[in-house]
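This is the structure I want to talk about, given as structure tokens.
A protein chain is absent from this complex, but the other protein chains hold their places.
Note that the chains take the letters A and B in the order they are written out, and that residue 1 is the start of every chain.
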Amino acid sequence: MELGGLFANLSLGLSVAMTVQNLFWCLMGAVIGTAVGVLPGVGPTATMALLLPATYFLPPEGALIMLAGIYYGSQYGGSTTAILVNLPGEASSVVTTLDGHQMALQGRAGPALAIAAIGSFFAGTVATLAIAMAAPPLTKLAQQFAPADYFSLMALGLVFAVVLARGSALKAFGMIFLGMLLGLVGTDVNTGNTRFTFDISDLFDGLGFVPLVMGIFGIAEIMHNLADPQRRDLATAKISGLFPTMADIKRSIAPILRGTALGGLLGILPGGGAVLASFSAYTVEKKLSATPEKFGTGMIEGVAAPESANNAAAQTSFIPMLTLGIPSNAVMAMMIGGMMIHGIIPGPQVMEQRPGLFWGMIVSMWLGNLMLVVLNLPLIGIWVRMLLVPYRLLAIAILFFCCIGVYSLNNSANEVLIIALFGVIGYLLMKLDCEPAPLLLGFLLGPMMEVYMRRAMLLSRGDPWVFLQRPLSLTFLAIAVLLMVFILLPNIRRARETAFQE
Amino acid sequence: MRIKSGQDFAAGLLFIAVGVAAFWIGADYPMGTPQRPGTGVLPRILAWCLIGTGALLWLKALLVEGPNLTRWAWRPVIMISLATVAFALLVDRLGLVVAMLVSMTLAALGTPQTRWLEYAVFTLVMVAIGVGMFVYGLRMPIPIWPKDLPGALSWN
Partner (left out) sequence: MRRRVFLGLAGATLAMGFSTHALAQTEAWPQRTVKLLLPYAPGGATDAIGRPWADKLSQAFGQQFVVENRGGASGMIGTEAAAKSAPDGYTFLLTPNAPLAVLPSLRKTPYDPVKSFDAVGRVGDVINGFVIHPSVGVKTFNEMVEYAKKNPGKLTYGSSGNGTSTHLRLEMLKYKTGIDILHIPYRGGADTLNDVLPGTVHMMNEPVSLAHAKAGKLILLNVNAQVRHPDFPDVPTLTELGITGADVPIWFSIFAPAGTPKDIIAKLNAKMIEIAKTDDMKAKMIAVNAVVPLQSPEDMAKHLLADIKANAELIKAANITIE
């Protein structure tokens, strides 16, 4: 797109986004989104569903701007709980807990939160520009992906999950398999059969991600910490500075750039690329680092890259929705719902028929990011102070928020029972030194992999070679295999040494 | 043969147990054809993978020194579980306030260092925040008091 055309479009967008009304809705969305993201369990989907009827009375631009604000606002907020209390608010913040929370325990919650916000803002800016300049070609790129390619990408993602693990690779594998098995609970999309549901209709759609996370991360963590709250209080009592040091910033630049690029590209895939964004970025940083073994103990690159990646992916996931009317996830589906309420049929004509809406939304996305950074940075001081609350009280508060967050998702008390169950299971896993992150990734990726594999096999009429024939698929699988070899070699060598010693 | 790592042994046991259970529950799921893999294919593959991983962990537990199992903190585990279950069972029937009070008290009972006066003040504040934020602020259809059920929504 030539610069002249781009300017014209952006100024149109600016004129729409900068009206007092739309700025107000943008701010509202950002604030609500942040609050929602910080509250564990309550996610953007539930909030948007609640506010959708209210937006009926707003003009379409205002409504969509606010809904969008809620979405990426929640990405900002989700990292806050991940860092402070090891409780990821969203799938995308799971990876942030790995190093982010460790940093908090070392008194460096401030820098972690700050870098997360700054990285997210940078990523949001770049992604908005990408949308403005290259939405149609990026969409075409996304359309090159066939089911076989998605399968191989997810397989690569699973290998990433092993790389993520800090400790024993064997246990990481076990956790991935366990997670995949949990992901299979529910109805099999391809046939309509139910698996592992024991005829409980609440389980027909599978275990919810949020209850699982709340249980394994939230409740289990509370149980573990309550055994000795003093120890936890001591750890978080020392706060060394709210701002990142120059060294922090220097170390974060490259991860932020890499994370943005990776997340931005993965976000355009409607078939579920955004999920992979944060932990692919983390894995890349770990592999590129001179000190990979320190990942998981509070490396700031482990916060900068995933946070940038997931914000970039959140923004670019608007592309398939805006250009084709295809939602990449539940949130986009909600946005489409919002459009339809206002009589706007999402699809290819939106860009031509309502350019004001289209470009207005894009510009306001950037404005929203700006507002969020301005909002969140000063809040860091408050968040960090929260850590000083004695754990015996903080734990009760976290417990309550987990319960009500999960309950509010579907107005279902049964889901709260699930978090109790997974709390105990999570505690057991902690005792066995099995990390939860690979389990969650297996949970997310396993079912998707299965769906894509079967679809690919159907389309290829049963020919398994299709995975190696498509160039994209082949590339991903090749990288996966190489990575596996790199992971397993040192382990096998060590095992042989030990065996020889006996 | 001595178990050199209690932790690894227990982890292996967990994986094998889950793998066997998954295999057994999923034994009847249709397998389909290689062309159209059926419902039971992936569960069975995963069951085998889990059993295999568990077996390898057992091997490791017998060969390599590692940490043993640490004590299980029964009181927090039981009380927190009860607190969560209590919330789930009470919130629909007796409203948010009762559910919160009961569940938070159970949690406090599970905390070894609860100071009861501090707890009382804290709880009241939390209940106020909870009701204010979720029911009035976010307008979620959660019943507040027992007499509100069923049907009527609290803010109408």
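Rule of thumb we're sticking to: contacts are C-beta pairs under 8 Å (C-beta built on N, C-alpha and C of every residue); 3 or more make two chains touch, one makes a residue touch a chain.
As the structure is a computational prediction, the values presented were derived from the model and not from experiment.
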item	value
Chain not shown: contacting residue from A:Pro244, A:Gly325 or A:Gly423	A:Gly325
Residue, one of A:Leu138, A:Ala312, A:Met334 or A:Leu399, that touches the chain absent here	A:Met334
Touching the absent chain when the full complex is considered, from A:Ser15, A:Thr187 or A:Thr297	A:Thr187
Absent-chain contact - pick from A:Tyr56, A:Phe243 or A:Phe486	A:Tyr56
Hidden-chain contact residue, picked from the options A:Gly271, A:Gly298, A:Gly423 or A:Pro436	A:Gly271
In chain A, positions touching the absent partner	45, 48-49, 52-53, 56, 143-144, 146-147, 187, 189-193, 201-202, 204-205, 270-271, 320, 324-327, 330, 333-337, 340-341, 343, 345-349, 410-411, 451, 455, 458-459, 461
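As a working rule, only the chains that are shown with their structure count from here on.
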item	value
Inter-chain centre distance, chain A versus chain B - centres from mean C-alpha coordinates, in Å	22
Of all residues in chain B, those that touch chain A in their complex	7-8, 10-11, 14-15, 18-19, 22, 25-26, 29-30, 33-39, 42-43, 46-47, 49-50, 53-54, 56-57, 60, 63-64, 67, 69-70, 72-73, 76-77, 80-81, 83-85, 87-89, 91-92, 96, 100, 103-104, 107-108, 110-115, 118-119, 122-123, 126, 130, 134, 138-142
Touch list for chain A against partner chain B, complex	42, 47, 50, 168, 170-171, 173-174, 177-178, 180-181, 184, 188, 190-191, 193, 195-196, 219, 222-224, 226-227, 229-230, 392-393, 395-397, 399-400, 402-404, 407-408, 411, 413-414, 416-417, 419-420, 423-424, 427-428, 431-434, 446, 450, 453-454, 457-458, 461-462, 498-499, 502
